[in-house]
Each structure stands twice: as C-alpha cells, then as structure tokens.
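Heads up, the thing below is written out as structure tokens.
What follows is subunit A.
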Amino acid sequence: MISAVQLSAEVLAVEVPYWGQSLLRVLGGIVAVLLPAGTIVYVFLFKMMSFMQSRLGPMEAGPYGSLQLVAEVGKWLQKEDILPTRADARVFKMAPIVVLVSTFLLVAVVPFGPDAWFTNFEAGVFYALAVSSLSVLGILMAGWASANKYSLLGGLRAAGQLIAYELPMVLAVIGVIIQAETMNLQQIVLAQNTGSIFGFDGLGNPYVLTQFVGFIIFMIAVQAELTQAPFDMPIAESELVSGYMTEYSGFRFLIFFIGEFATAGVFALIASVLFLGGWGIPFAWFGWTDIDVVANWMNLVGPVIMITKMMLVAFIIMWVRFSYPRFREDQLQRFAWKVLIPLSLANIAATSIFKVVM
Partner candidate 1 sequence: MKAALGDRVVDSFHKDDLWLRVRTDAWKSSMRTLRDTLGFHYFSFLSAIDWMPSPYGRGEDDPTEPPPVRDTTIRPGYAGGDTRMQVFARVGNPVSHVSVIVKVDVPDAQPTLDSIHDVYAGANWHERETHEMFGINFAGHPDLRNMYLPVDFEGHPLRKDYPLLARMIKPWPGIVDVEPLPGGSEGGDDE
Partner candidate 2 sequence: MKGLGVTLGTLFETVTKGANTVQYPHEKEAPPTRARGVIALHEGNCTSCMLCARSCPDWCIYIEGHKELAPPRREGGKPRQVNKLDRFDIDYALCMYCGICVEVCPFDALFWSPEYEYSEPRIADLLHDMSKLGEWMETVPEAPELEAGADKKKK
C-alpha cells in the first residue's frame, strides 16, 4: 500500500515531512466534505428544485445565481445567535458540532484514488456505519436542549426514525461485504472494478447490478438517515415548524445546514463507493489487474469520477425529496421494521447462497 507520503513525493516531487502530510490530509478532508456539500446545495437545492417547479431559482446573486450560496452563508453569519433562556446552554451549543463531527469522521474512510485516501482501515465499512449513527446523538441533544415543545417532539421522532433505519442500512451493506469478501473500502472498489459478471468483464462488476435490492434498501435508508422528504418527520415544517432546529439561528443553524447537506454528500460518496465502483473505471479497459499497477494519473482523475458518481446518487436522493409527501411516523416505523429489514435479510441469504454456489 503506497501511503500518502509516497503519493505526495512522486506527484509533487517534494519530500513532505510527517506533520505536512497530516496537514494535507486535514485540508483534503475539509475540502472533501465542504466541496460536495456546496455543489449539492447549489445545483440541487437551488437550481434543480426550482426547475422542477417551473421557476428559475435564485438569479440575482452572481451570474445565473452562482454566488447565492456565498450570500446565504453571509446572511447566516451576521444573524444573531439566539440562545433561548430556559435552554440547556452547554448541550445546546454542543449539538450542531456533534452532527458535523460525525460527517467529517465519515469522510475520513472514503477512498478517492489508488493512493489518494485518508485512512485505509481494514474494517472501513464497519467504522463508517458506526460513526454515521453518531448524528442521532447530536439531533437528540438539539431537540432536548432547546426547551421547546416542538423541538422535543422533533428530536424524539428523529431518534426513533434514525435508529429504525440504521438496521436496514447495515443489513444492505452486508450483502456488498459478502460479495467483496472484505470490509476495506479500497478493496471493495478494487473488487468491483476487476470482477466480471458471468465471464464478461468489459464492465467490471459494480454491485448496483448484482446487489440491486441492497442498493434500493440502502438508498431508502440513506433518505431516512438524512431526514429527507418522504421521511422528514423530524423537520416537518407544516407541523413542527422545523423540528429540532427550531430554536437555532445564525452560525449554529449554518452548521446544521452544512451538516445536513455534507452528510447527504458523504452518504452519496459512500453509496457510489459501495455500489457504483468508487473512483475506478473498469480496469479491464486499461489492462490493469491489481491496485499497484494502476497508473499514477488515476490519483487526479479518481476524485473527478467520484464527484460525478456522487452527483448521480445525490440527484436520485433530491429527486425523490422533491416529489413525495411525508410519511406519518408510525407508518414510517412500520415500513422500516416490517418491510425493509425482512427484505434485506432475504437479500443477504440470496447473496450468500449465490456466493457459495458460484
């Protein structure tokens, strides 16, 4: 495994000391989280949503509305940061940070290229799923601390929903792990790009084809994790005003807003790694057989491919978000326990039988 040090040595042809390398990783991490969040917000939330509703969306800030995001951030920064009197101050301040931290931890494990990765855990997938349930804590803290009946209701609903949808997400991912026989994300990407379906290896073996049921369950579970439209009971504007985020304003709300869309971006990244073959193009086209053989320019092209796949997955998430009404939370729970979990168990059984037979 070439570590990032060699990567920077060869590509940048300069010897980067250890502290330089970790600085590089931290900056890379922030960029890898904020960049997709920003593009998703702008492209989908502002532009695509308005096009779907036959209007043009923000046009004033910058040419064709491109600087709208900067305007929004500016607006929130100069808004007053209200702390409700009876709120539990410390927990109230901590909540948005916890939600954002879980996103940054999540992105640390996503590979962007043969050498361009932050950490290369053996148990990458396990770590990712464990960390993603951290945001539930943040939301509960926000709901409880803002001492407001609506946010309390929102927080409790969020807790129930997120936990109910952790399970199908994990079970859907197990199908992928069985097929790739590894938990290391880098290896999963490798398996997808070098594998072959019934001998035809021109397209590699992206798990979205063989694991289609797993992909559907994973997408639904991600939609619920992000509290997006069909599952946005916690932030149900027409009942709970805006759920656990009601009392937040100014910079803290900005963190929540970034958190929400950064998590959407990172989950889309993970979905594209697990199901769409991550940063790789099917290796058969280039005659590569193993990870060391892959050409160096792949470290630069890899992130671009990842971003396009992420935009594809995010398009699906947002598209569903804009055209579906909201579940009631008891239907939501019933849908999770009675439909998704049995389906994912069946998927695991089928994959394992298929694995053994093949």
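Picked so that all candidates are chains of the complex that A comes from, given by their letters.
The definition used in the following text is that contacts are C-beta pairs under 8 Å (C-beta built on N, C-alpha and C of every residue); 3 or more make two chains touch, one makes a residue touch a chain; residues count from 1.
These numbers come from a predicted model, not from an experiment.
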Touching partner of subunit A in this complex, picked from 1 or 2: 2
Candidate 2-facing residues of subunit A, complex: 48, 50-56, 59, 319-320, 322-324
